[in-house]
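Note that this complex is displayed minus one protein chain, with the remaining chains in position.
On to chain A.
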Amino acid sequence: MDIYMTGVYIWYYNICKRQVWLMAHSILPDENDDNIVLGRFLHEYYYRKDQKEIKFGNAVFDILYQDKDEIVIGETKKSSRFKEASRYQLLFYIKLLKEAGISAKGVLFYPEERKKEEVVLTAEEEEKLEKMIAEIETIIEKESPPPAATCRYCPKCAYREYCFA
């Protein structure tokens, strides 16, 4: 199967590997789940789609602006609960830009918490990303998803009823 690597896969990979497989096979979570409805609302409320969202290849940046002589890309999140996942998602975008010859810096925005955090792509992080991408491809190519395993994200996950039915 052709895998169209996206930042969302990087994000899911860092939260739950089973979710990567389910998403890649169009087994979507319950879209009426309260947390998903809230996330969708926040995204539309804080950053109006038509104004700020920018497409670059198969990546979509929530925010993009020029700060002095540097390009900054931003990603908005509901909370910092998934900090690591959010960081790698953004690092993946920075890497994409880098491969296109554009040097950029990243910023994570948590509007509900009134916080932001800078993200920089180092050589070490880049190597980690390469490994993640390879592993994501291996997971997706498997015939069935990794079995459900309880983690700290399960109680609020929109797949919880699916995984534990």
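Just so we're on the same page, a residue touches a chain if its C-beta (ideal position, glycine included) is under 8 Å from a C-beta of that chain, and two chains touch if they have at least 3 such contacts; residues count from 1.
Here is the rule we go by: contacts and distances are computed from a predicted model.
Candidate names were "DNA-binding protein", "Archease domain-containing protein", "Carbohydrate ABC transporter permease" or "CRISPR-associated endonuclease Cas1", and the UniProt protein name of the unshown chain is "CRISPR-associated endonuclease Cas1". Touch with the chain that is not drawn comes from one residue among A:Ser26, A:Gln66 or A:Thr122, which is A:Ser26. By the touch criterion stated above, the residues of chain A touching the omitted chain are 25-28, 30, 32, 144-145, 147, 160-162, 164-165.
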